[in-house]
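The structure appears below as structure tokens.
One protein chain omitted, others in place.
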Amino acid sequence: MTTTQELQGADGRTQRERPPVPRLRDVLRAQLRATGFALRVPVVLAAAFAVLATLNVVLGVISRDGVTNIHAEPSPLPGFIGALLPLAVWAREEHFGAGFLWTLPVDRRRHALIKVLAGWLWMMGGVALYALWLLVLALVSGGEVLPVESLMILSAPGRPSSPVDPALLQTVQWAPGLLIWAVPFAMATATYLCGSALVLGIHRPLRWVVGAVIVFAVASTAAHLASPLLGLGWLEGAPESVVSRLFEGRYGLEALITLRTWSLDTRATLTTGEVVQIWSAVPDLHEWVIAAALWTGAGLLALWAAASRHRERRA
Amino acid sequence: MLVTLDSRDDRPLYLQIVDQVRRALLDGTLRAEDPLPSVRELAGELVVNPRTVSQAYRELEGEGVIYIRRGQGTFVAPNIHPDRRERRPLVRGVAERALIEARRNGLGVEELVTMIRELAAEDGGERSPSTTAVRSGEEGGAA
Partner (left out) sequence: MTHTNASASDYAVSTHGLCKRYGRDTALDQVGLRVPDGAVYVLVGVNGAGKSTLFKLLMNLERPDAGTAEVFGLDTGRAGSEVRAQVGYVPDRQDAPYRSMTSARLLRHAAAFYPKWDHAYADHLTHALGVPPQQRVGGLSKGETRRLQLVLALAHRPPLLLLDEPTDGLDPVVRRRALALLAEHLADAPTTVLMSTHHVHEVESLADHVGVLRDGRLVAQMTREELRRTVRSYQLEVPDGWAPGELHAVELRRSSAGRDVRCTLVGEEQQVTQRLTASGARVRQVSTLALEDAALAFLSEDAS
């Protein structure tokens, strides 16, 4: 009604406040909602899977009248989920190019990291539910909550010759304690950070993963063929040893997601004809803590570098 | 009041709006103390820049034709009596446009005036232009 007056004011120098940028906490809240929305399909699938798994366990308990214990060998499931979740978080986001996300009034690097954080919070919630589910199953069926495992360790060093003499075996009690409950959270976090860095930092992460596998195969073959020709003995198997250190080393990926329970134990036949699990060493939780710290640190660095590809300022 | 703009009209848009308000006063569509559409309404209706509308309203306000009541809107001045003096700018505008059109076609002033008289005579003077304008104006006002 009185716009004539207002416009007269507008024709002169207007003194107005600049619209502010949103508070970071509001951005996080919005991204939590948007990420939660984007993750609803994987969540429904996970819920369905959980129902099936529960049924399976319950049926097992009823039929065999057994109990469900919490095992010291952790399931690598949270690790795999952590690695794959970034694909779901960023699936609808065009993070290379002029996507909607980048037109919003938030510093782009910060915005990317906030979105990663939002996905991580959802994942932590999911892992907590998973841990709770395990706990409830154990409690309801009357199983152990803090595991104590009896491991058969080969006292003589070296690879066990088959069949194994039972006299060489020694039974050790392994009780990892409360720390075992931190393992799924930490492994999921570390793999999630690495996966996020990959998804955020490169255009087509799946192509790079496939490409890396091909490069490894080619390098391995080339080293195998070239080492006798060049007289470089160390070249033979060098690519394999690098990769195996990355995956199976003391602080490798396998240590992160299984506490090395995959590589430390072997199935062996005893001279008595019995087939048992034999461990070459007891899994070391201190080493796992270092592995988790290393992978988390590497993931954080990679994530920072990846997010920096989207930074605002000119170099 | 129904304002229409003519894209072929060479004059600035705000003057076209000023003229249409003047015309509405003359033909009685607008009377003293009548409210005018707000700048927002008129800008939206005509899809013109609101500044153009407020420029027209300022011009009219300066002439004392309309006034602004704070917080209530824009109204026709209470003491407005359209008379011969008010009609003059309007007639002048119409004549100017006719003259330009005539020159554009290489016609003389006398030819034009003669033809206007002839046409008016053919019409018989029953439907004087001013009554037609009032009728269409009222329809417009009601719409």
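In this document, chain identifiers A and B correspond to the written order of the chains, with residue numbering beginning at 1 in each.
Note that a residue touches a chain if its C-beta (ideal position, glycine included) is under 8 Å from a C-beta of that chain, and two chains touch if they have at least 3 such contacts.
On a predicted model such as this, the values are computed, not experimentally measured, just so you know.
Quick one: which of A:A30, A:L117 or A:V276 touches the chain that's been left out?
From the options A:A30, A:L117 or A:V276, the contact with the absent chain belongs to A:A30.
Since one chain has been left out of the picture, which residues of chain B touch it in the full complex?
Touching the missing chain: residues 5, 7, 10, 12-13, 38-41, 43-53, 104.
Considering the entire assembly, which residues of chain A contact the chain that has been omitted?
3, 6-7, 9-11, 13-14, 16, 18-23, 26-27, 29-30, 33-34, 37-38, 92-94, 98-108, 312-314
As a working rule, only the chains that are shown with their structure count from here on.
Please tell me the distance, in whole Å, between the geometric centres of chain A and chain B computed from their C-alpha atoms.
75
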